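Mind having a look at this structure? Questions to follow.
Only one protein chain is missing from this complex, and each of the others stays in its spot.
Chain IDs A, B and C follow the sequence of writing; residue 1 opens each chain.
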């Protein structure tokens, strides 16, 4: 059991072109251990419209080396806030089309409140701290996606002592 | 496209003895549509310890008829609060052992904040409003699980106007 | 036409009854009046007076003021613990 716990207590972060299997990733967060009460996950998908324009495809650029480090840092910040059992983050790069999966964040914890909070925290920080940039293809041509103010405020609320009511 | 949207806009609720496939359920929430920006899910598992005792198995009793209605009501309350695209709730009944999946809630929405909030809202309300009762088997014998005050306060925070900062 | 009354979980076990058809005395027209009337049977039935016993009328959670009428399905149970 302790060897399995050692494995499952880990943080796994991947930056990859390949798609991923949501069922496999979610299940793996609880495999081989019976202290997980809940697993919260988020899967981000490419939408076919943004800012009023149709999007036929997008290309994700990133900063190799820094990307993995930034994601690992974000997970460590989450682990410092909540007692988490296992964490998985996958971010795809390269060309994607509407409906494709972009990102996966999965968090296993003893209690659901911690799993939900950490999963959303990681997504909010990833959106503002991890060096990825989207370039969309639209009928009007290619364009770099503008950062959203809503993403900055989503990340900021975690530093304003605004922890969820139930901790 | 509109026929597919009609299907995907639905709420699906199941109460069943059988296990479920997290990957299939998560993926199905976005299938056939390209307006989903994110899917938040929660999977609850049976833990091997509770209140300091080892748990070797548990049996979930429910109130047939009311259960399905209560879950559907909870999802409708979530839909009244956030613009959700598809929602899936599965709750198992019968005998389960540690590591088994108990419950799945999946929510697809255009933006992640809505998906996260609705998924957690549904879990919090399910924990206090859906007629399920757990009886655990421990070395000291069988015992009915006591309701947790933390679950009441988790549900209560949604009615105190405590919507997440980014709505 | 009687009320259909259901009991669940620890309450069902303590009472030794999972369901009954019950004709309440005249004037018993709310959940709290029905509870008091059943608790008045004494013995294990006094458990129905416990503050944490919840009720549903026709499969919806119901407070003490909720009306009950002939033909209704009324359920009593401990706080729920699913999820």
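Operating definition for what follows: contacts are C-beta pairs under 8 Å (C-beta built on N, C-alpha and C of every residue); 3 or more make two chains touch, one makes a residue touch a chain.
Note that this is a predicted model, so its numbers are computed, not measured.
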item: Chains shown that the absent chain touches, full complex; value: A
item: Residue of A:81, A:135 or A:157 touching the missing chain in the full complex; value: A:135
item: Residue numbers in subunit A that touch the chain omitted from display; value: 44, 60-63, 65-66, 69-70, 73, 91, 102-103, 123, 126-135, 144-147
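The rule we apply is simple: only the chains that are shown with their structure count from here on.
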item: Best-connected chain pair, where connection means C-beta pairs in contact; value: A-B
item: Centre-of-Cα separation between subunit C and subunit A, whole angstrom; value: 47
item: Centre distance in Å when subunit A and subunit B are each reduced to the mean of their C-alpha atoms; value: 21
item: For subunit B, residues contacting two or more additional chains; value: 44, 123
item: Residue list for subunit C, restricted to those that touch at least two other chains; value: 83
